[in-house]
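Data first, discussion second: the structure below is written as C-alpha cells.
Yeah, one chain of the complex is gone here, protein chain that is, but the others are all in their spots.
Think of it as A, B and C in the order they're written, each chain with its own count starting at 1.
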Amino acid sequence: MIGRNSLFGPLDPAPDAGYEAPPPRKGFFTDTSVCIGCKACEVACKEWNDVPENLFQMLGTSYDNSHSLNANQWRHVAFIERPGRSTAPDQPDRLADPATPPVDIGMPTVGAPPSGVPDEAKPDFQWLMSSDVCKHCTHAACLDVCPTGSLFRSEFGTVVVQDDICNGCGYCVAACPYGVIDRRTGPEGDPSVGIAQKCTLCYDRLTDGQRPACAAACPTESIVYGDVEQLRQQANERVAALHEQGVMDARLYGNDPEDGVGGTGAFFLLLDEPEVYGLPPDPVVTTKDLPHMFTRAGMAGTALLIGAALSFVRRRS
Amino acid sequence: MAGSRSLLPWPVLRQLLDGDVLGRGRSVRSRRTDEVEPRTATADRVARSVCPYCAVGCGQKVFVKDEEVVQIEGDPDSPVSRGRLCPKGSASKNLVTSSLRQTAVKYRAPYATEWQELDLHTAMDMVADRVVRSRRDTWQDLDEHGRKVRRTMGIASLGGATLDNEENYLIKKLFTAMGAIQIENQARI
Amino acid sequence: MAEAHPVGFQWVVEAKKRGARIIHVDPRFTRTSALAHQHVPIRVGSDIAFLGGIINYVLENELDFRDYVVSYTNAATIVSDTFVDVDDLDGLFSGFDPETRTYDPTSWQYESEDTDADLHRSQADSSGDHVEHRETAAGMQHESHGSSVSARPMRDETLQHPRCVYQVLKRHYARYTPEVVEQVCGVSQDDFLAVCRAWTENSGRERTTALVYSVGWTQHSVGVQYIRAGAILQLLLGNMGRPGGGIMALRGHASIQGSTDIPTLFNLLPGYLPMPNAAKHHTLTDWIESVRNPGAKGFWANAGAYGINLLKAYWGDAATADNDFCFDYMPRITGDHGTYRTVLDMIDGKVKGYFLLGQNPAVGSAHGRAQRLGMANLDWLVVRDLFEIESATFWKDSPEVETGEIVPEECRTEVFLFPAASHVEKEGTFTQTQRMLQWREKAVEPPGDATSELWFFYHLGRMVRERLAGSDDERDRPVLDLAWDYPLHGDPEQVAAGWGEPSAEAVLKEINGYEVATGRPLSTFTEMKADGSTLGGCWIYTGVYKDGVNQAARRTSRHDQSPVAPEWGWAWPLNRRILYNRASADPEGRPWSERKAYVWWDPEKGDAGEWVGDDVPDFEKTKPPSYRAPEGSEGVEAIEGIDPFIMQGDGKGALYVPQGLVDGPMPTHYEPVESPFRNLVHGQQGNPTRKEYRRDDNRMNPVPDDDHADVFPFVFTTSRLTEHHTAGGMSRYLEHLAELQPEMFVEVSPALARERGLEHMGWCHVITARSAIEGRVMVTERLRPLRVEGRIVHQVWMPYHWGQSGLVSGDSANDLFGISLDPNVLIQESKVGTCDVRPGKRPRGTALRDYVDGYVARSGAVDHVVPVVTASADAVRRSHDVQEDGKDQHAPHQVEDR
C-alpha cells in the first residue's frame, strides 16, 4: 500500500517497497575526517563493477582528476585545498612580496568560521578529501521517476539500476538532487552505453553477505559499510568524539531521517559546508511535491477542458 | 532476494498483488536481478596472494573462474592489511588482465627500426648464445693488479625488487657461477 | 606514508582515533599531512640538522631513558683520546685523508681493556680500508652484521667520563640549537620544540614512539647518516626492541627487502655475506674471518657455517672441505660495481649484455639520459616485463631519439623483450618491509609466452651449461659444477619437453637449508654445520621451511591469533617480529612496564627460567639476565644477559659507531651536493667522502660559493603519488590508475609562481645541468617557501612516474638528477637538487641539448669543478694528522674520478 510517509518523512524503504521481513537496511558512513584521498575506492569500484575509464585529463583541481560522480565514476574523491583561516604574519610567502596580490589558483575559499570556534584553534591549512557516492536516499527521486521499474529498491534498502530493464530515458538523471546518476555515453555496441549508471552498493556482493568493494578496500575505514541504524549511531559518536578533540567543524550530512530526502543510506561526516564538497546544502526529493504538482496539473487540465468547452459554448449562444 | 519474485509475469499485476503499489521494489525486479550472484561466489577457486606493488605486503585473494582471474581483492584475514588495499593494489586485476600486456617475445635486431616477434625457445637460444659469447669475450682471470678475480665485467643485470626470493636466489646463484658480478637491483636505487 | 603506503597508514589513523598526536615532517604538505595534527615543512636535505636538534634537546634536558641507555647502548663506552670531533675540524672528523677523501677510523675507536694486540685485531682489521668500503658499499653488509668492535671496551656507567659516548654525543650535538635548526631547516622554533616535546613525552617506560621513514631518506649523499640520526634518537629514548617503537623503513617494492636479504646486489651474497673481494679474501678463511670478526660478541661468530652452507648450496657435491667448498669458484669484486658505475661503463663501451628484470631504469634511475645512452651502447639487452616499458624502447622513442643522440639506424643494441609472468601467475615468496616472507599461491597460468623469472633463469642456466658441457676450461667449472637440478612441474607437455616450471618450493627448501645426507630441512641456523654436512642458501631464512612445512604459506587468520600474529607468514630471523626484543624487558628481565610488556624472563619456566612473551625472544631462550660472560669468551658465549643487540660486536645499541661507516662515527649536517646554501654548521659543505663520478656527462650544479650559483636558484625534490608506482611500469599502463593522475606536473608555491610567471595548469619546464623536463604547473599552498639562513628558498616538487610510453605519458623527473652517491651504500642522491623553473614547454629536438648546455655554460659547470672538500686547509691538515703511528691505511687503489 502507499504508506503515510511514502513520499516524504522517515521511512524504512524496503518494507515500503513490498519486501516482507527484509534484512536491516544497509548503507555507507563515509567519515571524511580520516579520508586520505588515496582513491582506492574509485579503483576498487571500477574493478568490481567493470566501470570503464572516465577521462584522461588533468583538471588542475588539486588531485581530483575524476571530475564528478557520473556514469563512469561511481565513487568520486573530492580534494579541497583550504588555505589557512588566518595566515601567520611571519609567513615568508607574505614576506616575500607583500605588495603583490595573491595568485588565484582556483581553490575553494571559506568565510568566517562557525561561531564558537576560536580562530587560533584552526589549522593553518587544510586539505580536505571526501569520497562521494550515491546516497541511496530513503526517498529516492531517481527510483520514483523511473518509468520502467529499472531503478528499484533492493531488500537491503538500497537503490539499484537494472541494466536489463533501463531504456535510457534519462529521467532519473534530472531527478537526482545530488547529480549522481548519469547515462553512459560512448560508442555503440556496448550494451551499457545509453543506460543509466550509478553505485549499486555492490548489490551482487550484498546478496552473498560480502561488503561493497569500496568499503572493503578503503585503507583507513573512511568508508564504513553496515546497517544504517548502527552507522548512524557510530556517526553520532564520531562527531561527538571529534568535537571533544576540538574539531568543531565536524558535522554529519544525510544522517537525519527527517531531512529533505528522508535521510540517506550513504551519509557523511564532513569538515566543512556541504557545498564545499560539491554537495547540496539542503537537498529535497522532488517527489515530495508530486501530489501537489499533479493537483496543479489536474487543475490546469480541467481549465483546458473547460476553456475548450467554453470556446464553443459562447459561440453557440 | 531469491523467492521474492512473484510468478506473475507482468510487473503491473505484481505491483497490485505484492504490496508494492508504487512499483518501487519487489514487484519490478527482473529475473536477472533475482538470479544475481557475485563472481567472488561463483569462482572456481581462490588463490591466497600478496600485493605486487609496495612493500607493505597486503594480503590478496585472487578469484579464478574458467582459468581467468575474475577478481582480486584484499584478504581480510591478513594481520598486515586487514583486507584493505590502496588504489594500486585494488587495480591488480587491471594489471594482470590488461590488454596491453606483452604475451610474446619481441626482438629488435641491431639497427632495426621496428620490433619483430620471436618464438620463445628461439629467443632463449639466442640469449644463451649471447651470454656464453659475452662471457667468453670479456673474461678476466686476473685484474689489472694481477689479483685473481675470475669474472666477467661484460654482463650486468638490474632488477629483482618485485621478484620472488626464489627467483632472486637463482639469479644470483647463476650469475655468480658464471662470474658476472654487476648484479644489482632497486635496493641500490 | 598516506601517499606511498596507504594501507600501512591505517595503523596511524587508528592510533589517531585512539588519541595519538600525529606530526608530519615533510618539505611539502601531502596526504599524510592532511591527517596529521601538525605539519612541519622542512627544507629538503636538512634532516640531520633537524634530528640533531632533537638529540640535543634530549641530551641538554637529560630526557633520555637513562636505565635503557646505560645498559643497552654504548653510551657508557669510552672513546679513544685520539678522536677529534667535527667542531674542532671545521666539519671533518679526525683521520681524514684529502687525497682519497676517506677516513682512517683508527682514532674513532673505543678505549679498550684488551691488549693493544686485541684492539688491533678486533677493530682495525675490519675498520680497514675505507676506500674499499666506499667502493664496495660495505655499509650494506653492516645492515645485518653490525660493527665489529671489541667485546669488552672500557665503560663508565655514570656517563660522566668526558670521553664516554654519552658526553661525546652531547658535545657533538650541542651546536644543534633550536636557533640553528630554524636557520638551517627553515622550521620555526615553536614547531621544532613541539616536535621535541611530543617525541620525548611519548617515550620512556610507559610509552614508546615509532619512527617511520620511507626510502627517500636513503636517497641522499648522507642517506645512511639520516637513518643513523634516527637510530641515535630512538636508542636514547629507549624505543628500540620494544613494542610500538623502532625504526620502520617503508620500502617501496613488494620484495625489495627480500632482494636485499637474498640479494641481487654486487657486493652481497645471501644473508648479508660479503662478495669475496680480490684484495682481502684470498682464501675461504680470509673471507670467513672478515665476517666472523674474532674477538667480538654475537652470532656472526658462526659465519663459517653460514658461508660454507651457502657454498655447499651453490656447488653441492662438488663443494668439499678439501677444495674449500669451491670458494675459489666465486668471482671477486675489486671495487665499485654498482648500477651507476655499470651504466657509465656502458656509455664507455665496457659492457656487452644487460638484463633488466622488472626494472625500468630509463625512467626510474637517476640521470635517465645516462641510463638510456648506456643501453644504446650495448651488444644486447634483455628486458623482462609485463609491458613494453621505456627501457625496452629507448632505441625508437626515447628523448635522445628526439635530440638525435640516439639514431635507431645507428644503434647496434639488440633488444629482447620477454613477457613476464605476473604475481598471480607464479608461486613464490615476497619479503615485505618488516622482514616477513609471504608465500603466494599460483592462481592461473601466465598468458602466451609469458614466463616467470624462475623459469627464465633456470632454463638460461640449463642452456648455458649445455653449451659449456665438455669444456675443460677451468673458468667453466663453476657453471658445470653448479647444483642446478630443480624439479620441474606444471604443464606435463612442457615438462616432458624439458621446458617445465622449476619448483619454487624446492628452491625455498634449498634457501632454508637441509641435511645433505637425509634431506631433513633445518629448523634454525644454529643447526648449520661448517663441515659440509648441511647446506643452506641463506642462513637468515633458515626456519622458513622448518619441519618440511612452508612456513611462509601460513595464513592463520588474524582473528584467530594474538596481535603479534606469529602464524601469518614467517619473519626472519626465526619468525621474530620485533628485532632485539630482549630490550623490551629491563636488565633484570622484567617488562619495563606492564603496558609495554612484550618479552620477559620467567624464572619459573623450564629448568632454570626462560625468556617468554608474545614474540619469539630474540635472545638465547635460557640465558638468564644475570648471565655474565666468562673471561676470554667470544661470539655467542660472550653475549651477556644484558646485551640485547646480539648482532653487535659489543651487544649494545650504537649511539656512536666506531667503525663500519665511511663518513663518520656520528651524523653531522652536510648540505646536499646541490644546495643554494652554505653549510651553516661547518666549513665543510657537503659529505666529504661521498662517491662522485666527475665526467662531462654527469655535471653537477654549482654551490653557493660559486659565482654562478644563482643560475639554479631553487631546490627541488621528487616523490611518489598514491596513484602511481615508481617508474610507472605497473601503473601507467592501467586505465584505472592512469586516469587518476594523467599528466606530469610540477608543484610550486603561489609565491614562486608569481616570481617566475607560472600559470596554474599552464606549462613550465625545470632545468638542471643534466636536462630540462616539462610539466603542467600546479600552483598550491601545499608548497611553502621557507626562510633559511635569513633568506627565502623556494622548493619545487615533482612526481617521477612518467615516461614516453603507457596510457599516459610525460617527461621523467629522474632525468634531472645527476649521479652522486652515499659513500656507505652507493645509493644516489635523488631526493634533492637545485634547478631553475621557467614558464612554457621545454625546447624540443636538438634545441634541448643546446638549451641545457647554455645553462651549463652560464652556471660555470663546464670548467669550474666544485671542490668536495671545503673545510679549512688547517682543519684538513689537523684531521689528517690524527693517525695512529705505524698504520698504513691506504692500499694502492686508484681513486676514481675525483
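Basically, contacts are C-beta pairs under 8 Å (C-beta built on N, C-alpha and C of every residue); 3 or more make two chains touch, one makes a residue touch a chain.
Heads up, the rule we're going with is that contacts and distances are computed from a predicted model.
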Statement: Answering from "Polysulfide reductase NrfD", "NADH-quinone oxidoreductase subunit M", "ABC transporter permease" or "Branched-chain amino acid transport system ATP-binding protein": the UniProt protein name of the missing subunit is "Polysulfide reductase NrfD"
Message: For the chain not shown, which residue from A:Asn49, A:Asn72, A:Ser154 or A:Thr200 touches it across the whole complex?
response: A:Asn72
- prompt: Please identify, in ascending order, the residues of chain A that touch the omitted chain?
  reply: 5, 7-10, 52-57, 59-62, 64, 67-68, 70-73, 78, 80, 104-111, 141, 144-150, 165-171, 173-179, 181-187, 190, 192-194, 197, 256-260, 262, 273, 275-284, 286-290, 292-294, 296-305, 307-312, 314-316
Query: List the chain B residues touching the unshown chain?
result: 10-12, 15, 21-24, 27-28, 99-100
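The rule is simple: only the chains that are shown with their structure count from here on.
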Message: Using Cα averages as centroids, what's the distance between chain A and chain C in whole Å?
response: 46
Field: Length of the line joining the C-alpha centres of chain B and chain C, rounded to whole Å
entry: 26
- prompt: Which parts of chain A, given as residue numbers and ranges, touch two or more other chains?
  reply: 38-40, 42-43, 47, 219
Task: Could you check chain B for residues that touch two or more other chains and list them?
output: 72, 76, 84-91, 94
Message: Under the stated contact criterion, what part of chain B meets chain C in this complex?
response: 45, 47-59, 62, 64, 67-69, 72, 75-82, 84-92, 94-96, 98, 100-115, 118, 120-121, 123-132, 134, 137-139, 141, 143, 145, 147-174, 176-189
Field: Contact footprint of chain A on chain C as seen in their complex
entry: 2, 6-7, 9-10, 13, 16-17, 29, 31-35, 39, 188, 721-723, 735-743, 745, 749-751, 753-755, 760-761, 776, 778-782, 784-787, 792, 807-808
Touching residues (chain side chain B, partner chain A) in the complex: 1, 4, 11, 18-30, 32-33, 36-41, 71-74, 76, 83-91, 93-94
